[in-house]
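Note that one protein chain of the assembly has been removed; the remaining protein chains are unaltered in position.
Right, subunit A next:
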Amino acid sequence: MLKHLTNTVIGQHLRSSAAVGGASLRRMYHERVVDHYNNPRNVGSFDKNDSNVGTGLVGAPACGDVMKLQIRVDEKSGKIVDACFKTFGCGSAIASSSVATEWVKGKQMEEVLSIKNTEIAKHLSLPPVKLHCSMLAEDAIKAAVKDYEAKRLKSNGHEEKAADA
């Protein structure tokens, strides 16, 4: 009878800790996404005509998502000094772009090109079905850098022409 009692007590303890573990796992699963959704960092817009600004505009048509990520670059150091985003789409897309703006700040442009969607997805614990939202954020970062570099090339070209004339 003592053995039966012991087993019952142990059984109950295991069940309750599994329940607690399960509940906290459920909370963590969405916690960061919810946080970025409720307290989005860096929502806004820079002047896209500003020569220091690179704008990345990407979209996922099947979901109807559209994501704009902008970087402000310090010309001399090539460092991203500020970033902002505007995303219309699901919570995962909004959170992914919010995280992206946080991660690019203070980094060199070459550095941010190596930010992988899998890192963003892991940080937010995105389920497989939402992985493409993090891909969208990676695309947006690359597009913003590409836009800035294209602008730089264009303005350098004009400078050279002026020097020749």
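A few remarks follow.
We adopt the following convention: a residue touches a chain if its C-beta (ideal position, glycine included) is under 8 Å from a C-beta of that chain, and two chains touch if they have at least 3 such contacts; residues count from 1.
The rule we apply is simple: contacts and distances are computed from a predicted model.
Comparing "TFIID and SAGA subunit", "Acyl-CoA thioesterase 14", "RALBP1 associated Eps domain containing 2" or "Co-chaperone HscB C-terminal oligomerisation domain-containing protein" against the UniProt entry of the hidden chain yields the protein name "Co-chaperone HscB C-terminal oligomerisation domain-containing protein".
Only one residue in the set A:V33, A:V53, A:V99 or A:L136 touches the chain that does not appear here, and it is A:L136. Contact with the chain not shown here comes from a single listed residue; of A:V58, A:A83 or A:V99, that residue is A:V58. Remark: the omitted chain is touched by one listed residue; of A:H36, A:K68 or A:K151 this is A:K68. On the side of subunit A, touch with the chain left out of the figure occurs at residues 57-64, 66, 68, 86, 88, 132, 135-136, 139, 143.
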